[in-house]
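Quick one: the structure is below, questions incoming.
A single protein chain has been omitted from the complex, and every remaining protein chain is retained in its original position.
Right, chain A next:
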Amino acid sequence: MHSSIQPHSYVVLRLPSSTLKIVQVVPNTIVSIGKFGSFPANLLLGRPYHLTFDILEKNESNPQTDLRIVSAAELHAEAILDEGDSPSESRDELSADTADGVEYDVQDDGSVTLRSNQNTIDDPNRQSLSLEDIEELKKLSTGRDIIELLMKSHSGLDEKTAFSLAKYAVRKRGKYLKRFTVLPLDVSLLLEWVLTEKEAPRIMELREELLGLVLCWSNVHHMMPLSNAYCPDDVSASGRWLVIDETSGLIVAALAEKIGVLYEEEEDEEDEERELPDSSRSYPQLNGMPVKVHQSDAISTEEKCSDTQSNGVPSDSAANRSSTLQPQMPVNRPPKHSVRAQSATSNSITLLHAATQPNISLLKYFGYDDSNANEKHHLFMHLKTLSWLQLLSPEADSTYQEPEVVPDNILQTWRGGKKSSYFRKRRRWERVKDVIDDTRRGDFDGLVIASVMEPAEILRHLLPLLKGGAPVVVFSPNVEPLVKLTDLFSKARRTAFMTNPPDDSDMPTEDFPIDPTLMLNTMLQTSRARSWQVLPGRTHPLMMARGGAEGYIFTGTRVLKGEGAARARGRFSKKRKIERGEEIEDDS
């Protein structure tokens, strides 16, 4: 993710009312934030995130609307005033800290170690300001200015009153400010924005604390494909995640963020001084040990890799796999196509959808639009999509049918338009077929489900597609579906199943809608983050929070049946190796 604001990127503006607003920063345009004003987008471009700005309107001294960075000290003016106000402890703490050797970088505004007068009577009248005062205050920029003003005009006041006035002024001023903070649009912030500003059901009311749990329990992370120590030529695909996401793509985005395929890599000036990523597709040295990096895993270089292919036939293993199943491409090459969609073999997300097309509309905020996909985006290769029909019954899906192969000599006679449409069709078919075959092959590293569909049935179809030891995570806004699901894996039911296993052909039975021995370590949980206000002398949990769906998470671990269920093996002697060899044959 970029650390500065890029042209055309989406950013989040937090306004004084703490509402969030997503804006796209298009160069040479005006960003308008309603009654809070507007300003040129160019004033944001290239700037770092997490700065707070005041909008300075055009006036006599200001020929143009401008932005002014608000310092942290100014932002904290009220709290710092409070700090000075609240009796003794906090100041003692400060001095105690200093005794501990802490040197505080207390800002100008922090100079409020003034003594308070505890005997002052709190009289609201004494704190009120005239309209002119407020007008005056609106023009002032810093908390210190306000204090100064107050101290000047009310020089007879005791300190306590001055403090109260200052605090009042600072608080009041907040209401008149044309102020905003610029935040990077990432998954957590997008989630917050949808929850608070949009319809929460769009993301199944998923809160950040629950998303955090989903991401950890699914064990999703970047994976490095490695050559097998025993068999260096075999570079296995790794980091393949199977997902059902009915949160408009939020879960997909979250997984992509954790895998490292959501954002562009940052290129910045420092790149020149520092070591550049090697652009070749060679075998990077790993402390002297050559490691074959799979095409689709060298994320930053894969696009370049594909560009270097001289013919249109992709050379990654997915294509090799399918090439054994399909007739060789005609000699007449299709037009060069640099990147093959959905072709990553590692660090990939396979999204299974219930409608003809997946709903991943939220991905547009990360620069990915499914209907008009950007080839440069990691998700172009790393996000694979297929429907339940394509998974369960590919033959029933017309896109799985191979389009007719036209012999070269005929192809040569075709017009350009006809030819390119022919190649387009072939390419689409190849892509669809690859994704379907790849998914049906199974061996996924994990499964994440956020769906309104009945979870047991989903799992019945998908558990067999997971590796042994792979985590399963199901999110549901309501507890009931997950209670039912958990019950299907209860100890009693598992025992009953093992004592008297139904015939495979009878599954699923009424008593066993899903084989309970396919998963263990099932757990049901929920979590809620409770926010606090922490101000000197006024620390307490917030009084209100979002209600609605509580949100629950079911987790489990896929385990193997029969085939992997090992017998205790005697391998004391040299015979061991042979035995193991036999087992491998047995297993395959």
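We adopt the following convention: a residue touches a chain if its C-beta (ideal position, glycine included) is under 8 Å from a C-beta of that chain, and two chains touch if they have at least 3 such contacts; residues count from 1.
Basically, contacts and distances are computed from a predicted model.
Q: Could you check which of "tRNA (adenine(58)-N(1))-methyltransferase catalytic subunit TRM61", "CLUMA_CG008231, isoform A", "Mtq1p" or "non-specific serine/threonine protein kinase" matches the UniProt name for the chain that's left out?
A: So, among "tRNA (adenine(58)-N(1))-methyltransferase catalytic subunit TRM61", "CLUMA_CG008231, isoform A", "Mtq1p" or "non-specific serine/threonine protein kinase", the name matching the hidden chain's UniProt entry is "tRNA (adenine(58)-N(1))-methyltransferase catalytic subunit TRM61".
Q: Would you mind spotting which of A:36, A:180, A:193 or A:217 touches the chain that isn't drawn?
A: Residue touching the absent chain, from the options given: A:217.
Q: Return the single residue from A:30, A:410, A:453 or A:507 that touches the missing chain.
A: A:30
Q: Can you work out which residue in A:410, A:452, A:507 or A:523 touches the chain that's missing from view?
A: Of the listed residues, the one touching the omitted chain is A:523.
Q: From the listed residues A:238, A:350, A:385 or A:476, report the one that touches the chain absent from this view.
A: Reading the full complex, the residue touching the unseen chain is A:238.
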